[in-house]
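The complex appears here without one of its protein chains, the remainder shown in place.
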Amino acid sequence: MTTNALRRNGSKGQAGDKVFSGAALGAGILILATLLAVAIFLFIQALPTFTADPTLITGGEGFASYIFPIVIGTVIAAAIALLIATPVGIAVALFISHYAPRRLAAGLGYVIDLLAAIPSVIYGAWGYLVLAPALVPTFQWLAANLGFIPIFAGPASQTGKTILTAGIVLAVMVLPIITSLSREIFLQTPKLHEEAALALGATRWEMITMSVLPFARPGIVSAVMLGLGRALGETMAVALVLSTGGLIPSLIKSGNQTIAAEIALNFPEAFGLRLAELIAAGLVLFVITLVVNLIARAIIARHKEFSGAN
Amino acid sequence: MSATTTRKTPNDSRNVQNPPPVARKRNSLAKGHLPRWAVPGIAAAALILGAAASTLGGFSVATLAIYTAIIFVIASTVITTLVEGPRHGKNTLATNLVYAAFLLALIPLASVLFTVLQKGMPGINTHFLFHSMNGITGAVDNASVENGAPVLGGAYHAVIGTLLITLWSTVISVPVGMLTAIYLVEYGKNGPLARAITFFVDVMTGIPSIVAGLFATALFAVLLGPTARMGIVAAVALSVLMIPTVVRSTEEMLKIVPNELREAAYALGVRKWRTIAKVVIPTAISGIASGVTLAIARVIGETAPILVTAGLANNINVNVFGNWMATLPTFIYYQILTPTSPTNVDPSIQRAWAAALLLIVMVMVLNLGARLVAGLFAPKKGR
Partner (left out) sequence: MSKRIDVKDLNVYYSKFLAVEDVNIEIEAKSVTAFIGPSGCGKSTFLRTLNRMHEVIPGGRVEGEVLLDGDNLYEPGVDPVTVRSQIGMVFQRPNPFPTMSIKDNVLAGVKLNGKKISRSDADSLVEKSLRGANLWNEVKDRLDKPGSGLSGGQQQRLCIARTIAVKPQVILMDEPCSALDPISTLAIEDLINELKSEFTVVIVTHNMQQAARVSDKTAFFNIAGTGKPGKLIEYADTATIFSNPSVKATEDYVSGRFG
């Protein structure tokens, strides 16, 4: 009953469409499958850690007491990084968006992006061979003059390979993340708000605190969270820079350890239960960074809905 | 009207062509403001005081800069507050701190680049570029230090490993990433699956690189046994890091392609997949290519995932499907952390910096390449 002339050759060439859309769909599903596989395979390989006799785990007291100090170490290193990188990063973003001459601004943005492009192992090498020795006098001064504060308790490390050094290297690495995201949001501040503030006779700084920062606050928060995610997961800077050890409060002595560095340092020689332990540690790191990133994304997503109103 | 403005007769105000010569009197609007020379003046004073202060406790450029900066910030804030009032004082303080933060951020960048250039240049020579570490033992290094002979051993094997592993991860990531982006923009629209993929691509962006490495190891351990370490495992690990970047940049670029072009093609009786392949992608190709190049630049410097997937090799291995492989980042890492000769570390350190220089050059070339590519393939405009 093919009376309809339009149906002739109807299916010719439709195979191409099917193959192509199928491939696109398949690629998308592959990504979902990969992520699921990350979770499943890590879990399978980590499983022996949770079932094994606690005395066989490194430290001899089970996985929880093995992982706890290095989780804290990870948090300390990331916290130092953020304490430094957040104010500097925001200030640099402000410099590029509101202070630097227009013609320079784009180029400066590119310079900051270069910071992000340098491989982490080179930052690690720099921290190990340049920054750590350079910080030794400062650490000794801190130990001598502020040693009564537990975080600066002496005697200071003679090599400078401390968690504070690692934190500073991490700060350099997360700075471009915070700067580039904040800068984008600063540039989106409605010109009307800025001009309204200036027309009231506000100084530049008052204009920024009145109109730019309130507008950008959710964006800054999520930028910092993304930076935190990076700082928590960064491996090389810590593995190379930190002279590891048990959990201690002093930031200027050797000691402390982070999850990522623990894995990198021990993995090449690990086998059997030790391997499972390290993979379990990786799983813990995965979950922590996942939560941090999800919070950051949630903040961005909520912010998106409101930014259109301006 | 203030006394400083010159009085004008009504006729004068029309005479805009020839304004009366302005007397060297200060404008009333400039009253209560610091004169222009105030900033350089305070800076010069701060420099002198800073120099004096730094000589007290052992002179160095670093202390000079720090003292000068601190004195300048405090002095200019105080003086502005006194002359112009506290609001302007705060403004000056904020301005100074913002400038200081920017200069502070430049220090590590400058220091890293300077160090790598200074320490890397001596190690770069044809021997380094075209020889592996095969047969280079602690004894060889000791000998070259004792005899003052040139350092032997190079990063040829690591360069080959870096290129091969990056190539394979690109081969895996680009089709998967591009097709996913095509699905998201052209097919999925805003359906539940598309939203799920977008969400999980975001999640993937945040995976720490070492976890990506562990995943690839775990995957191949299940498939091939626990000691499967080779180039392709590293390539899979890097793909996990690269795919989300490729998806993101491709998605952005496809979204920019105007819908009118798609409709124009459909209206000519062109099939959807041909429209995508021959109209949409060519229009967006410059942005996609530059995004892919940046993604390559990002993974080429990754160390942690290689450490746990490709092992370490001292010899040349061009087979990604068998045996351990070295890359430049792991080469740097091991040369620093476990020097070839524990007693004479200098040759290892020199090799590490030379490799670092090589790696930075690669990354910078890729970054610049991305910019060039973006311009080169851009749709031609004008006549």
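We just call them A and B in the order they show up, numbering each chain from 1.
By our rule, a residue touches a chain if its C-beta (ideal position, glycine included) is under 8 Å from a C-beta of that chain, and two chains touch if they have at least 3 such contacts.
Please read all numbers here as calculations on a predicted model, not as lab measurements.
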Of the residues B:Thr275, B:Thr303 or B:Ser348, I need the one that contacts the missing chain.
B:Thr275
Contacting the left-out chain in the complete assembly, out of B:Val222, B:Leu261 or B:Val345
B:Leu261
Residues belonging to chain B that touch the chain removed from view:
189, 258, 260-271, 274-275, 278-279, 282-283, 379-383
Kindly note down the residues of chain A that lie in touch with the hidden chain.
3-11, 13-14
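Criterion: only the chains that are shown with their structure count from here on.
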Chain B touches which residues of chain A in the complex?
13-14, 16-17, 19-21, 23-32, 34-35, 37-38, 41-42, 44-45, 87-89, 91-92, 94-96, 99-100, 108, 111-115, 117-126, 128-131, 172, 175, 179, 203-206, 208, 226, 229, 232-236, 239-240, 260, 263-264, 267-268, 271, 275, 278-279, 282, 285-286, 289-290, 292-294, 297
Contact set on chain B toward chain A in their complex:
87-88, 90-91, 93-95, 97-102, 104-106, 108-109, 111-112, 115-116, 119, 175-180, 182-184, 186-188, 193-194, 196-197, 199-212, 214-215, 217-219, 221-222, 226, 240, 243, 247, 271-274, 276-277, 297-298, 300-304, 307-308, 311-312, 329, 332-333, 336-337, 349, 352-353, 356, 359-360, 363-364, 367
